[in-house]
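A single structure is presented below for examination.
One protein chain omitted, others in place.
Right, subunit A next:
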Amino acid sequence: MSSAFLFRRVLQQCASRSPVSIIATRWSSSSTESQTAASLDPEFKKKIDDFVKSNKIAIFIKGEPNAPRCGFSNAVLQILNLHGCDFKSKNILEDEQLRQNMKNYSNWPTFPQVYFDGEFIGGCDILLGMHQSGELVDELKKIGIRSKLADVNNKNASTSN
């Protein structure tokens, strides 16, 4: 299966409504509470600091890597798999406190959330954008990961335009 084919599948799944409708009855809409990052529990903050800093790639998703519960989380997983990356994940559907606190920790309202070497990268749109532009290969290289698509990128760059 070519990576171009897989990539189109990822994009289709992003646009697809069916993965989202599976979880329709499972969870309620986002909380309207507003906490600031400053009011984060220090113990929680330290736990997340440790998690994102001790793993080259740390992601916060809906569901598990082998059973994502959201099209956007699935897209992130598929992109990371295309590049052959190892990662650690946390399922925010299992922990409501984690879910709400991560919005403040990352200053980002939605999931999935992706961290490289302790630095917040963004969500599905950003990862997808970086994958499409080839930037993701470079960003992975910076954190010491050689992407499976690194050679594909080079080949494309030399033959395009």
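We adopt the following convention: contacts are C-beta pairs under 8 Å (C-beta built on N, C-alpha and C of every residue); 3 or more make two chains touch, one makes a residue touch a chain; residues count from 1.
Note that in this section contacts and distances are computed from a predicted model.
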Hidden chain of the complex, named as in its UniProt record, picked from "Translation initiation factor eIF2B subunit gamma", "BolA-like protein", "Aldehyde dehydrogenase" or "Centromere protein P isoform X1": "BolA-like protein"
Full-complex contact with the absent chain, from A:M102, A:C124 or A:L149: A:C124
Sole contact to the chain not displayed, among A:S54, A:Q97 or A:Q132: A:Q132
Residues from subunit A at the interface with the omitted partner, ascending: 4, 7-8, 11-12, 14-15, 17, 20-21, 23-24, 29-32, 72, 107-110, 120-126, 129-130, 132
